[in-house]
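Selected chains from the complex are presented in situ; the others are not included.
Chains here go by letter, A, B, C and D, matching the order in which they are written, and residues are numbered from 1 within each.
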Amino acid sequence: MPYVTIKMLAGRTDEQKKALVEKVTDAVVETTGAKKESVVVFIEEMTKDHYAVAGKRLSDAE
Amino acid sequence: MPYVTIKMLAGRTDEQKKALVEKVTDAVVETTGAKKESVVVFIEEMTKDHYAVAGKRLSDAE
Amino acid sequence: MPYVTIKMLAGRTDEQKKALVEKVTDAVVETTGAKKESVVVFIEEMTKDHYAVAGKRLSDAE
Amino acid sequence: MPYVTIKMLAGRTDEQKKALVEKVTDAVVETTGAKKESVVVFIEEMTKDHYAVAGKRLSDAE
């Protein structure tokens, strides 16, 4: 606790994801006082045909 | 805003998904007064072995 | 199935929410071929102090 | 209703998942009084590179 879910388009590199969970965890610890070992981060990737803004999927907008 | 997540079994065609996000977005705009460009839709697909009703997965029910 | 979750700021009227679930359900049925009685809609309301864009909460932006 | 989502690392066998949804459904029925046919269970699997504790992904910890 806290539990952080990050939902984003697929395509980031493994190094980016590694840095993402490190930096986000540090930000949570610094601002909430949670213990680092209790912070959990989930990454959820989505594809462009499953994500729409204004009624149009990213896969249709290209 | 609003953010709409639609969870359904895999198997719909690309045309169906395209129409789904369009029509759902229109329905949200029409009834909530949200601006169309602020409506976000996510599609999440599930498989029959990860979905159960009454304790039985769809993959076991077939 | 499908299961639709609509996340939005608190503040819509009861009539708006009633119309929202009706129209969204119709849109899902029309485009996916799902039976109407199998479509489930959840509304989740959020408050302005729990929602941020660009690092700023709506409650801080006012 | 209730709707139960079980998020876990990929790797369980099909037999384990079948038993999981059965037993969890029974536990929900027994303790909440819900009818068995109204209990829905979703399984969501995650991979070790998308799950972090204490700022470190499981894929980096190995």
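What to note about this one:
The definition used in the following text is that contacts are C-beta pairs under 8 Å (C-beta built on N, C-alpha and C of every residue); 3 or more make two chains touch, one makes a residue touch a chain.
The structure displayed is predicted, hence computed values, not measured ones.
Shown are 4 identical chains; the number of copies across the whole complex in this structure file is 6.
Convention: only the chains that are shown with their structure count from here on.
A straight line joining the Cα centres of chain A and chain B is 21 Å long. Counting only residues that touch two or more partner chains, chain A has none.
Residues 14, 17-18, 21-22, 25-26, 36-45 of chain A are the ones touching chain D in the complex.
Residues 7, 46, 49-57, 60 of chain A are the ones that touch chain B when the two sit in their complex. Of all residues in chain C, only 1-9, 12, 16, 19-20, 23-24, 26-28, 30-34, 51 touch chain B in the complex they form.
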